[in-house]
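Take a look at the structure set out below.
Left out: one protein chain. Kept in place: all the others.
Labels A and B are assigned to the chains in the order they are written; within every chain, residues are numbered from 1.
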Amino acid sequence: MPATRALSVRHMVVRASSALLAVERVALMGLMYLLTGLILVNVVTRYARFPIYWIDESAVYCVVWLTFVGASAMTRLRLDFAVTMLTERLSPRHQKIAKVISTGMVVVFGIALIVTCMLWMDPIGLARAGFDGRKLAAETFNFLYTEHTQTLNWPTWVLYLTLPIFAVSMTIHGLANLLEDLELVPRTPPKGFALSELDGVN
Amino acid sequence: MITSAAFVAIMLVGVPIGLCLCLAGLVYIAASGNPVLFQSYPLQLFGGVDSYGLIAIPLFILIGERRHHAAHRRHGDGVRRLAQGRARLRNILANMFISSILGSATAQVAIMAQIMVPEMEKKGYDKTFAAGLTAYGGMLGPIIPPSVMFVVYSVLAQVSVSDMLIAGIVPGVILTVMFCLVIALMGYVYNYPRADYQTPRQRVMTILRTSPTLLIPIVIVGTILSGLANATESAAVGAVAAALVGKYWTKEFEFSQLPQMMLRSAIYSAIVLFLVAAAAVFSWVLIFGKVPQETAGWIQSAAKDPVSFMLICNVILLIIGTVIDGIPGLIMTVPILLPVATDVYHIDPRHFGVVVVINLVLGLLSPPVGLCFFVAAAVTGAKPGKMFMVTLPFFVISCVLLVLLSLYPSLSLILIK
Partner (left out) sequence: QAKEFRLGLITPNGHSWNKAALKFGDDLKAATNGRLTLTVFHSGQLGNEPAMMQQLQSGALDMGFIQAAELGSRVPHIAAINAPYIVRSTPAVAKFVRHPAAVKLFEVLPQETGTIGLGWGITGMRAVFSSKDLNSLADIKGMKLRINPTPVYRDFYSSLGAAPTPQVFDAMANGQVDGLEADLEFSWNQRFDKVSKVILQMNAVFMPMAAVVSGRVWQTLPAADRELIAKTVKSTLDAQIDELAGNEPALIENFKNAPIPIRQVPPGDTEAVIAEFDKIWLPKAPVLADLRKVGATL
């Protein structure tokens, strides 16, 4: 019984990671189309003498979201700059240990980022203040929920949400990679990513 | 101290560099006895990419993605045909124009070596020479626009992206010309095979066939210089130009490929941008701990004037650059060295950027441990040690250029308004 439960937890992690990756895939395409579109509209409208005031800021936040959504996806796809000069000289067994440590670090970072986001966004304090940002600010000097962006005038916390989302998805992807590295689950090839000749460069 | 030790330790285990930077930042905060900084940590990560200049990166990568795609599809055509004529010179030029703009010289060398080296070997070139040459061709990519390394630098240094791209032109052209001269000279000395004879008509055709790829840097620099668009927007215009050229001129692009292309560009951008975010966190903790200030004091005691400071920087950057790829290298060194360069020695930040970028890329190619050679060797099966010897002249002239740049800043600043 405990064995099957452990098995089902493992599969749940992998399934959650795959589902997340599918969402991230669509989000990344969408953000990239949006970014290109925004910049081209900016060129055209400026030449038509009707520059749209909020385009620059929108494009910047588009790139910020692209960064963290993409960073989460690339973790699962195991794409990143890493220094491999030492590890590639190790024996296969030691290489495996190094791999487990380095994947474990992803999980450590994911969890640490969740903790720092909790400290920063203080969801418990916010709930205690009856979800009133001004009350939270008065009680704790945390003014996060009272701020707005300069040209879009959106509440900034909405844009900052990419960080807690990134922290959680990074943790789930890290766990899925770790389970694969420990050979507790079989490797799942990512779906819908035809990554070109750059695979395996780093 | 703890931060650097933690950083080096996890980096050697093979933890991705972005993650190393993030983790080292956390370790520093934990060790600093200032736990309130944990609260600012996520916002610093966010703030690292909350910058207008970085918008250019996904767009530049989109252009590059289209061109890689083109290079790959025209198997036996295009790039390969480039390799057929004057293979040696073409190798350099192809690398310059079909340059990877990932800001990763290693990635670029891996791609180009796969395409070019077998072709050159077929033409009778020594494999080692072909592989070494490809590695040096990879050096030009980050210096000629579009260049993600310059974009990242301009964000780190808070200078205009357009200025940076223009500052790279003269040094890039000098380097290309010097490389071509060395190749011609070596071809004469070692009697490498000559190109097949081409009639003037054939020559014109070859140039026309390769000109669509030549068009992209021209579109980018042209839109910036004419005032049509800034560097970021020029990248969007360039992406559209690249798509139209691919669809209607070279006919190797279909709009149905667009979604996958967008996806790949987004992921590769995220690789670079996450590094920038991680570097922002890392440099924030370094600055909070006053590391740059202390480094400044140390360098000041060693260098009495701007020229000796630049020479010291060249050495430091070359050494760091041997094992660290372009963008991560920038991210680690610029926050520490730039304030010293501008505040103490009054060096123009744009000029400094050109020197830093060339150094970091040359580092990858410097004997005896330059990483790019091992990449080229892994892809082609050539011997890295022999490659170092064969390409030593390139290394020497690149160092000459760096010394010239250190002495004459006007080389990079001359075209800037």
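Observations on the structure shown:
Keep this in mind: contacts are C-beta pairs under 8 Å (C-beta built on N, C-alpha and C of every residue); 3 or more make two chains touch, one makes a residue touch a chain.
Owing to the predicted nature of the structure, the values given are computational and were not obtained by experimental measurement.
The residue touching the chain not shown here, chosen from B:K122, B:K247 or B:K290, is B:K290.
Between the chain not shown and the residues A:H11, A:H148 or A:R187, the one that touches is A:H148. Checked against the full complex, the candidates B:S4, B:Q158, B:Q300 or B:S410 give a single residue touching the omitted chain, namely B:Q158. The chain omitted from view is touched by exactly one of A:R5, A:R49 or A:R93, namely A:R49. Although one chain is not displayed, chain B still touches it through residues 34, 36-37, 39-40, 43-44, 47, 50, 52-53, 158, 160, 162-163, 224, 226-230, 233, 284, 287-288, 290, 293, 339, 342-343, 417.
Counting over the whole complex, chain A has residues 46, 49-51, 53, 56-57, 137-138, 141-144, 146-148, 150-151, 156 touching the chain that is not drawn.
To be clear about the criterion, only the chains that are shown with their structure count from here on.
Per-chain CA centroids place chain A at a distance of 26 Å from chain B. Residues of chain A touching chain B in their complex: 25, 28-29, 31-33, 35-36, 39-40, 42-43, 56, 59-61, 63-64, 66-71, 73-74, 77, 79-87, 98-99, 101-102, 105-106, 108-109, 112-113, 115-117, 119-120, 160, 162-164, 167, 192-198, 201-202.
Residues 10-19, 22-23, 26, 38-43, 45-46, 49-52, 54-55, 57-59, 62, 65, 68-69, 72, 102, 104, 106-107, 110-111, 114, 228-229, 232-233, 235-237, 239-240, 259-260, 262-271, 273-277, 323-325, 327-328, 371, 374-375 of chain B are the ones that touch chain A when the two sit in their complex.
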